[in-house]
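Below is one structure; the comments refer to it alone.
In this view, the complex is presented without one of its protein chains, the others remaining in place.
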Amino acid sequence: MYDLINYLWETGLNLLFSPEIFEPLVFPGLIAAFSLLIVVIWLERKIAAIIQMRYGPYYISRHTEGALQLVADLLRFLFSEVIIPKSVDKIAYVLAPIILFAFTFLPIVVIPVSKDFAAIDHEYSLLIALALMTLYSSFLLIVSWASNNKFSFIGGLREGFLSLSYEIPLIISALSAAVLFDSFNLIEIVEKQAAMGWGIFYNPLAAIVFLVVIIYSTSRYPYEIAEAESEIVIGPFTEYTGILFGLGMGISYIKLYSMSLLYAVLFLGGWEPVVWPLNLHPVLPGIILFIKAFIIVAFSVFLRAVYPRYRIDQALRIAWWKLFTLAFLSLLFSYGIKIIEVMG
Amino acid sequence: MGLLTNLVDHLKAIGTGLKYLIPRRLTLMYPEYVEKLPEGYRGYLRYDNEKCIHCSLCARICPANAIKMYRGGDKKLRPGINYTRCIFCGFCADICPTGALEYTTIQDIAYEKLEDQVYPPEKFAKGVPQPVYPEKPIFIIAKVDEERGLKYDRV
Partner (left out) sequence: MSEEGYMLLQIGPQHPGSGHMRMLVKLDGDVIVDFIPDVGYVHRTVEKIAETKLYIQNIPLLEKPILNDSGNANLAYIIAVEKLLDVEPPPRAQYLRTIMAELSRIASHLYGIGILSILIGSSTGFMWAFGDREIFIHLMQMMSGARITYSYMVPGGVRRDLPDQFREEFRKAARYMRRRYKDYEKIIIKNPVTRARLEGVGVLSREKAIEWGTVGPNLRASGVAYDVRKVEPYAAYEDIDFEIAVREEGDCYARLLVRFQEIMESLKIIEQALEKIPNGKILAEKYEKMIQPRAKKLVEGTGRIKFPAIYVNLKPPKGEVFSRVESGKGEITVYLVSNGSPKPYRLRFVTPSFRNLLTFKNLIPGHRLADFPAIYGSLDYFPPGADR
């Protein structure tokens, strides 16, 4: 009997700490993402408040400067009634935000935490991550269409236009990192960076384009166009209430997090450097990766206090003229570096 | 050229944002901190029954019909006030020839019921309602400051 319990305990523990389970569910997946969500939304409000010379969230937990604000918000969202308007497409209205939320998590699965710890160690893991990221906008379109509201519709339309324009610079700038390091495998890319130096120093152009695309695609300011409050209320989520609205609020932050992780892997050297206490267990280098991603996330939310928002046509012009050209140049730049490497 | 100035302006905007990350708040944390208003602030009214000469000027000048004259037991007219209507213009206190009506610096009173805000002469003469705070507040004085805009000094 004792042996059986012991056996089950050990296999259970092994199963939990196996990359296939641990990565999507604990770190950097679901649990880590949720705690980041709570911190980041608080941080965003706090940063904006400090720059704007006010206090921001405070009263919900005075000793921590209101850090539990989002927990309280989530509880409120959970217990408030979900009102489903008569005019909506009910199945799509309810399911679309849930599926959208789940799909936004997916790219995290292929992002490795360290050399020996990846849920999916695939030859083409970069391409898989990019492909999974593009699922986002199609479900947002369903959300907006199902709502049967003019403001949602305009918001969805805007999101559609934007996603068409940001995906190309996103993929090209990611590919220029792949060209630079000669691999589509994210683990190999980090290994190469450990040897050569960070991608951001080799190809700063691609790094800048990718950063702008992160801000662009997760509707952070100045590209907060699909939700523009003073124009179209809250965009695709105008008709939503309760926890469904809460999901909608969190989605763009989760996307921001997953893209920042990818950014850290591609341009900031991933989990490198692996120094003493971190080499004890293969999951520990992930902390470095997480910190790097967090800095990107914090910078993106900080921009809320700096910028107004662009108009949709201006944003599209930026994407198609500036970002597209720069992304292409960065690809050529990577090729140039490769050629110099081969020649020299 | 245009592109370069654009980039510089972007960096300046972000730099200004970073500069302001050092907290310098303008907010007054009411009700933990309560501003002690200067003498002459037009707040709730104090009515002195003894000084009143029953002239009705206050009721006649009141732009919001908040003050009404009541005839008391001694057949004399005395003002009563309805704070649901009062707009705190202070005309009544300014026209009162004897100083029976004066404004105080009290302004933050909360009522449970609408009827509580009606003050007939007897209740009006009893004194000014006092604000209730959840905990003992720290009283401050607001002053203009060159660096921070407004500065709050403890009394």
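Lettered A and B in written order, each chain numbered from 1.
Quick note on the criterion: a contact is a pair of C-beta atoms (placed from the backbone, for glycine too) under 8 Å apart; a residue touches a chain by one contact, two chains touch by 3 or more.
Bear in mind the structure is a predicted one, so any value in this text is a computation, not a measurement.
Colleague: Thinking of the whole complex, not just what is shown, which of B:Leu21, B:Leu114 or B:Leu150 touches the missing chain?
Modeller: Selected residue, touching the omitted chain: B:Leu150.
Colleague: Out of A:Leu43, A:Ile312 or A:Ala327, which touches the unshown chain?
Modeller: Within the whole complex, the residue contacting the unshown chain is A:Ile312.
Colleague: Residues on chain A that touch the omitted chain in the whole complex?
Modeller: Per the touch rule, chain A residues meeting the hidden chain are 48, 51-54, 150-151, 154, 221-222, 224-225, 228-233, 304-314.
Colleague: Residue by residue, what part of chain B touches the chain that was omitted?
Modeller: Contacting residues on chain B, toward the hidden partner: 6, 9-10, 12-13, 15-17, 19-20, 26, 38-42, 55, 57, 60-64, 87-91, 94-99, 103, 142-147, 149-150.
As a convention for this text, only the chains that are shown with their structure count from here on.
Colleague: With chain centres defined as C-alpha means, what is the inter-centre distance between chain A and chain B in Å?
Modeller: The mean C-alpha positions of chain A and chain B differ by 48 Å.
Colleague: For chain B, which residues are in contact with chain A within the complex?
Modeller: 13-14, 16-17, 20-21, 23-27, 29, 149
Colleague: Can you name the residues of chain A that touch chain B in the complex?
Modeller: Answer in residue numbers: 47, 50-55, 302-303, 305-307.
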